[in-house]
Structure formats: C-alpha cells, structure tokens
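Note that one protein chain is taken out, while the other chains of the complex remain in position.
Entry: chain A
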C-alpha cells in the first residue's frame, strides 16, 4: 500500500526551484541579498501568471495592454516581473491590431510554470503559437449567429414595411 502521508502535496511554488530564478523571494539563500526584496511580502501559495496589464492610465478611452509576467496576487497594473509583449486593441490606419510577443521569454516563463490567462491564451492561439482557444471559435460562431439573426430581422422588417406601403 503506498503511504499517502509521505507523498507531499504539490505546491505551485515548488516549480520555481527547478528553474534558476534571480528573484530572491523564493530562494533568498542562493542569490544576492537585495534588501528591498526582504521587505517584500512573501506570497503564500502565489504563482506567476502571464496576463494583460492596462498601461497608460493617463488617457481615458484609449486602452493599451502590456503582456506581462507577474505574481498572481499583485494588482493588475502593479509591479510585474517582466514585460513579455504588448497588445493594442484599437485598430490603426491600416486596420491592424498590433500584438507583440517575446516568444523566447514566454517559453521560459511557461517552462517555469507560469499560467497564461484566458485573453493571453486566445491571443497566442490566434498567433499560432498555441492551438486555437475553444472560446475563440465559440465567440466567432455566436457572432455569426447574431449577425444572421439581425440580417434576417432586417429583411423581415423591410418586407413588413413594403407590405404596409403596398397596403
């Protein structure tokens, strides 16, 4: 009978010791002592995520996102570990939405056990780096159903209007 008591519960924090990290929050013994980091909170049960952080809060109605590797518990726009790219949701004069990814570093952080959030996974799926996210396909289908409905509704409305005009 395998002794279940001996088997440790797998913490997400353990993943960090596998890859060499210069941050001293997980491993203050092996790295240089940064005094400021000793004062930082130690996140109990926290893990690294790759997510979109809103940048440029000075302008209203002009969003711009940074694709960022940050601790899960941190504020959305707060201090991050590393910036891995950018995403501009508003199309430019060539009708393009510009997205940039630093694939080298993204691979590193995913190797360290970072979790990408849903929007980042969708963007990576659209880029071809990940397989397509199922929600992208679902949203596309829903949009198409909705547009067909509105088109059908508009046609019906036109027909009704024509009949009324005839009558």
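As a working rule, contacts are C-beta pairs under 8 Å (C-beta built on N, C-alpha and C of every residue); 3 or more make two chains touch, one makes a residue touch a chain; residues count from 1.
Going forward, contacts and distances are computed from a predicted model.
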Quiz item: One chain of this complex is not shown here; going by its UniProt record, which of these names is it: "Mitochondrial ribosomal protein S22", "Hemoglobin alpha 4", "Carbonic anhydrase" or "Autophagy protein 5"?
Solution: "Mitochondrial ribosomal protein S22"
Self-check item: Residue of A:53, A:99 or A:112 in touch with the missing chain, whole complex considered
Solution: A:99
Self-check item: Residues from chain A at the interface with the omitted partner, ascending
Solution: 85, 91, 94-105, 123, 126-128, 132, 136-137, 139-141, 143-144, 147
